[in-house]
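Here it is, the structure in full.
The complex appears here minus one protein chain, its other protein chains still in place.
After this line comes chain A, so read on.
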Amino acid sequence: MRSVLQNKMYWQIILTVFMLLDFLQMAVAHCMVHQIPPRNFTLPYRLLNETFLSPFSAGVVESWSGLRREHGASKTKLPLLMNEESFLCCLWSDNNIDCSLYRASMQARKFIPSEINISASQEIDSNWNIECWIKGKLDLLVCSLRFLKLYLRDDMKVDLLYAVSELSLGDVFTSSLKGTIMVAPCDCSEYDKCECCVPSLRLNYTYIMWLKMVIGVTPLWSPLMSVKPIDIIKPEPPLNLRLEMAEKGQVKICWSDPVLMPYPLQYEVKISANSGQSGWQMVRVALETSLAIDNMLLDSSYLVQVRCRNHRGPGFWSDWSIPYNLNLGAEVLYFPPKILTSVGSNVSFHCIYKNKTKIVVSKKIVWWLNLAEEIPESQYTLVNDRVSKVTLFNLKATKPRGSFFYNALYCCHQNRECHHRYAELYVVDVNIAITCETDGYLTKMTCRWSANPNTLLLGSSLQLRYYRSKIYCPDFPSTSPKSEVKECHLQKNHSFECTFQPIFLLSGYTMWIEFKHLLGTLESSPTCVVPADVVKPLPPSNVKAEITRHVGLLNVSWTNPAFTNNDLQFQIRYAVNREEITWELYEVSNVPRSALIKVQKLCVEYVVQVRCRELDGSGYWSNWSRSAYTLVKDIKAPLQGPEFWRLITEDPARRQKNVTLLWKPLMKNHSLCSVSRYVIKHQTSGNTTWSEYVDNGTTCSFPWIEHTHTVTILAMNSIGVSSINFNLTLSQQMSTVSAVQSLSAYPVNSTCVILIWTLSPQIYVITSFIIEWKNLNKEEEMKWVRVPPNISKYYIYGGYENENNASLYVVLPIVISTSVLLLGALLVSHQRMKKLFWEDVPNPKNCSWAQGVNFQKPETFEHLFIKHPEAMSFEPLLLEPEIVLEDISVTKALKKEDTQDFLVIDSMFTKMQDSERDSACSSSHFNSSSFFESSHDDKSSGEIRRQPDVKYATIIGDSRSSGLYEQKMNLRSCFDRCFLAEDSLVTGALSSSSWEVGNGAFLILPDPPGRQPSKTLSLSLISSEGFSEPSDQDDAFTDGDSPERSLYYLGITSLEKKENDIFLTEGSRVMCQFRTTSLLKDVGFLQRAPPNLNAFIQSSLKYNAVVPYMPQFQMTAAKVQETTEKNS
C-alpha cells in the first residue's frame, strides 16, 4: 500500500517537472508584447548592459555600443529603414520582468500579446508614461512620452522603432522584423515630455514598436509594444451643430460626423448653462447625429457640445465640439427644411418662428411662397402655440428660376416681417410614361421613356426598374423591392431606350422610373406590359397590285407576315404614282390576303402599300410594306369613239370636195386605257359601206363624191372597239342656224383670249358649241374645240402677243390676230324633238313661204321654229327632202352604268324625251302648209340654183336619215330650188375657202325619241354653214328689221395692220345684206365698212366673204390651249 502511494507521488513529481520544463520551453520560444490601449499607460524601460545578454541567444552577443553607433546615424526626423535591429525580448509576470537583447536574424520566436501590470513595473528601475493615438485625419500615429523619474536632459535622445505587418500580432514572428524596421525620431523639446509621430498609417495593420532612449551614454530600452491604429483613433469633434425641427414640432439638436471615420460613432451631448448662470449640466448619449431636446430649452441661453468615439470598438473620445447656443441658433426652424416630392402630391411644412429672442405664437405666423405669394390662411394649421403648419395641395412641377431649382417657403410674422431662412420645396414631374414595343420576330421588346431635362434637379438620376410576373400582369401593378435595374441608353430628345432580349412573351413586365436625389427617391406610377400585347408586326410581304380587266377594280394581294396569327386588320394605301403622292386609305379586316378597291382612274399607275396590326387593336401598326405598282393596260374596250370635225376643201378643177376628218385623241378615261388604231367607217347614200384604219395620227382625208356621206370613227384597243361613236353625215346641201347673238373676244394677257358670247333669246336646246380658230400669222391649221352648251365664255390659251406694237392693246382692247369662228347652236323646241331640217333659205321670189321673211335677223329663224308651236304634228317623212346637211350622231344602246360617262348625252336625251311638243324649229319650219307646198311646187317647176347667194342654215337630223335622204332625192322641195348653187355669183367666193362650207358652229342634237325607241341614243351635230341670204320679207315673217339681232360676220384683226386692217363687220351686209349687230361697236370696230373697202376686205381676209352671217374672229393665235368655263 505504501509503495503504491510512493509510486503515485513519483509520477506526480515527474509530471510536474515535465510541466515546468514545458513552461520553460514555451517561455524561451516567445517574446511578450505589450498591447497599447486607447489610454495612457505605464511601461518600464531597462538599462541595456551585458547582463541582458540572453542565455537563449545561441552565443550571439550584441554589445549596446554597436547599437549606439547605429543610433548616431539616424538623426533625421523621417523614419529610417534599418537593415537589422536588435530589440528586447521580454517575458513578464505579475512580479518579474526578464528581457534579453535579441535580433531578428536569430531563431524565430513568436509574439505573445500581454498587458504589463503597472504595479509590477513599479518595482523596476523606471517607467514611461505613454499615450498613443491616431489623429483625426487618420494619417498620423502620435505617441506622447512622459518620464516618471527622469528629468529631461539636453543629451537625451529618444527614437521610436517600429515594424508594420498586415498579420495580427499572434501570427507575427520575430523573424518578420528583419529588414522592415523603421525609426521615427521623437521630439523632446517640451519639458518632461517627448512626442513621436508615425506617418502614413495603415489603420488595420499591426504595428510593433519599441522605444530607445540614450541619456549621455546610457541606453534605455522599452519592451516591445504593438497596436492596431484603428483601435486608438481619436476622432475630430462633431461638426455643424444646429437645431432642427422634427415631426410634430419637436426640436432636436443635430450635428455632423467628422470626416473619414472608418466606423460608426457614438456621441455624448452636453447641455450646460451659459456662463454667468448656474452650473447646470446634462450629458446624454446618442447613437445618431441628433438628439431631441425640450422646446423649453430654446427660451434660455443654453450651450450644447457634442463629442464622439468608436461605437463598437476601442478608441478615444474626441474633444468636445464648439459650443452651440440654443437661444441664438433657433430663430426660425422648418420641418422639413427641404422636401422632394412629385407633381400632384400634397406636402406640409412646420415652422417655429422666434423673432430674436421672443417666440412668435403660431397664430401670428403667415406663410409666403417665393417671397411673392402669400399662402391663404385656410391652408394653415396651428399645431401648438409655437408651431404652425401649412399644407400645399396638388403641387405643380418646380420651374427653374435662374439657378434655383426649388420653391422657397417662408414663415413670416403677420406684420409682414420674415426671417431670411426658408424651407425648400422641390417638385419633380415623375409622371413618366413608358411605352414598349415588341418587334415582329417576337424576340425583343424595346421600351422608351423620356424625361424633361428642365424639370430634373442637379445631381439627380433616373433609372428604369422592373420585375417580371410569370405570366400576365397583376391586376394592380405596384413597385417591388425585388425589382431589377434595367440599363437604358440615352437617345435623341432626352429619351431613353431599354431593350429586353430575349423576352418572355406572355410574362408581365412591371416597370417604373426611379428618380434618385440626395433629398430622396421618387417613383413614377408602375406600368405593366405583356410583350405579346405590344407587338409591331412585320409588314406584309409579296404585295402585288393590278387593275382588274373588264371590272376595273384595284386588286391588291399580299402575304401575311411571319409570327402573326390570322386575326389581322390591314390598311391599304394607294395613290396615283406621281411626284406628289396623295395617299388614299382603305381598311380591311380578316380578309384572305387580298382586297378589291374601287378607284376613279383606271389608266394610271398606282403605287400601293399595305400594313397590318392585330385585329383586336392591341399592338401597333406594322411599317408599310414595300411599294407595289400597277401596270397600265387596257381594261375595257374604249367607251366611245373620238369627237371629230371636218375640213372641207374643194378642188375646183376636179369639181370635187375633199373632206379631212380631224379628231381629238381619245383620252384615257374614254379609251381604257389605250387606242391602238382608229377605224373610220364610211357609208354613202348609195348604201355603200367601207372601213379604213388609222394607226397613227388623228386625221383622215377622203373625197366627198356622193351626195351624202356618213362617217363614223371608232376607237380600238386590245379589248375591242368603242361601242358609242359619233357619226358625221356630209351632205351637199348646207344650211346654217343662228343661236349666237353676239360674240366678243378680249385678250386677257399675251397668252390668253377670252371669248364671250350671248345666245339668241329664243329657247333653244343647245347640245354643244364648236369653236374654230386659226392663227393667221403662223400659217397654222385650223383648230377647233367642242364646248358644252351651258357656258357662255371660253378661254383660249396660246401666244397672242403682238410683238410689233403691244401698246395697241391699250387703244384697242381686243387685238387678236387669230380668227375665231363661233358657229352655233342648234335649238330644239320645247316639246319632243323629232327632226329638223334646214336647207337653203328659199328665195322669196320662188318660195312663197319665204316671202316676208327677213333672213337677216335671227328672229327670222326663230320664228320659223317657234312662231306656231301649236302646229307640231308634222309628218317626219314630209321633211325628208330637207334632211340634214351635216349630221353627227352618237348611237349606242344606253346602259345604266354608262350614264355617268355620257352625262351630256343623257341629259340631252332626257330633255328630248320630256319634250312633248315638236321643237320650235320643226313647228316653225313646217307649220305653214303654204310654205311646204310652195316649195314642193317650186321643185316641180324646176330648180333655180343660181339665185341664192347666201347659204343658210341648218339643221338637224339624226342618224336614221337614210330613208329621208332617199325621199329627199325624190322630193325636191323649194329649198332645193333655193339652194345656193356652187356656180352662183357669190358662191364662187364662198367656195374658194373651206370656211364657206365648213366653218360654223353647230349643235349636237339627240335623236328624237320616237326614232329609236330601243334604248338607242342619237346625237346629232348640226353644222350651220350659213344663214340665209337677204330676201324679201315674207308675210309670214313680219317682224321688223332689227340690226341688233341680225346675223353678222364678225372679224377682228390685229391693229398692227393699222388702217388697212379694217375690220369687216359690214361685210355680211355687203354679201348678205345683213345688218350687223353693234357687238363690236364698243370695242371700236367698224360697223360699216365703206364700199370701197369691200374689195380689200375680201382680198385681205382670207375667209372674208364666206359666210358673212357667221360670227367670226380673227386672232393672232400662235398656240391655243383650251379650257372650258367649268374648268376655269
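The rule is short, and it goes like this: a contact is a pair of C-beta atoms (placed from the backbone, for glycine too) under 8 Å apart; a residue touches a chain by one contact, two chains touch by 3 or more; residues count from 1.
To be clear about the criterion, contacts and distances are computed from a predicted model.
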One chain isn't displayed here; going by UniProt, is it "histidine kinase", "Spermatogenesis-defective protein 39 homolog", "Leptin" or "Vacuolar ATP synthase subunit E"? "Leptin"
Which of A:260, A:433 or A:471 sits in contact with the chain that's absent? A:471
Missing-chain contact among A:503, A:545, A:612 or A:771 belongs to A:503
Absent-chain contact - pick from A:168, A:250 or A:443: A:443
Chain A positions in touch with the non-displayed chain are 442-443, 470-471, 501-507, 532, 562-563, 565
